[in-house]
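Our next item is chain A:
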Amino acid sequence: MITLTFCTVYIALLSLVSTIDMFIYKQSFLTSLSYLFMQGKGTNEWMINVGVGVGFLYAIAVDYRLKKGKGSQKG
Partner candidate 1 sequence: MNPKLVEKLSLWQLAILIFIFEVGSVAVVGVGQEAKQDAWIAIALATGIGIGLIAFYMFLLSKLPGKNLFEILVFCLGKWVGKFIGALYVLYFFYIASRVLRDFCELIITVIFKRTPIETIAITMMLVIVYMLYLGLEVLGRTSEVFIPYVFSFIIFIGLGTLFSGEMEFKNLQPILADGIGPIAKAIFPQLLTFPFGEMIAFMMIIPYLTKFKKAGKVSIAAVAISGLMIIYASVIQITTLGLNMWERSSFPLLSAAREISLLAFIERVDLIIVFIVMYGIIVKVSVFFYGGLKGIEVIINKPYRTLVFPLGMVISYFSIQISDTFAEHIEEGIMVIPMFLHLPFQLFIPALITPILIWKVKKQQRRTDNESV
Partner candidate 2 sequence: MSLFDILFKRHKNKQGNKKTEEELFEQDEISKQYFTNLKKNKNQLKNLFQDTFDFNIDSIKIADQEACVCYLGTMLDKDALTNKVLNAAKSSSKQSLLMDIEEIRDTYFPTCAFEYADNFHKVVWQVLNGYAVIMVDGQKKALALEIGNKEHRAIMEPSTQTIIRGPKESFVENINTNISLVRRRIKNPRLTFESMIIGRDTKTTVAIGYIGNIMNEDILNEVRNRLKKVDIGGVLDSGNIEEFIKDKSFTPFPLTFNTERPDSICGHILEGKAAIFVDGSPFVLTVPSVLTDFFQSSEDYYQPFLMSSFIRAIRYISFMVALVLPSLYVALSTFHQELMPTQLLVSIQAQREGVPFPAVIEIFIMELTFEVLREAGVRMPRAVGQTVSIVGALVIGQAAVEAGLVSNVLVIVVAFTAIASFVSPIYNFSISTRLLRFILILCAAVYGLYGVLLFLIVMVIHLVSLRSFGVPYLAPIAPFKLEDQGDVFVRLPLWTNRTRPTYLYTKSPIKKEGSGKPSPPMQKGGG
């Protein structure tokens, strides 16, 4: 559930941001989306990517633990 929420929020925000970029730069949706994933030169975008990655792993871990907790309660 946590992971699902995480992904939904991530994708939804991604599309929101690229929609706004689309209006600003007057380009197609896909172009602005692909710009988001491109690593800008001289920036340290890997850091935030790592951040999101850690967040994602954390979400999975929490989900796994919740599921296990529920399972042991039933069993």
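One rule holds for everything that comes next: contacts are C-beta pairs under 8 Å (C-beta built on N, C-alpha and C of every residue); 3 or more make two chains touch, one makes a residue touch a chain; residues count from 1.
The candidate set was assembled so that all candidates are chains of the complex that A comes from, given by their letters.
The structure presented is a predicted model; accordingly, all values stated were derived computationally and were not measured.
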item: Touch assignment for chain A within the complex, options 1 or 2; value: 1
item: Residues of chain A that touch candidate 1 when the two form their complex; value: 1-2, 5-6, 9-10, 12-13, 16-17, 20-21, 23-24, 36, 40, 43-45, 47-49, 51-52, 54-56, 58-59, 62, 66
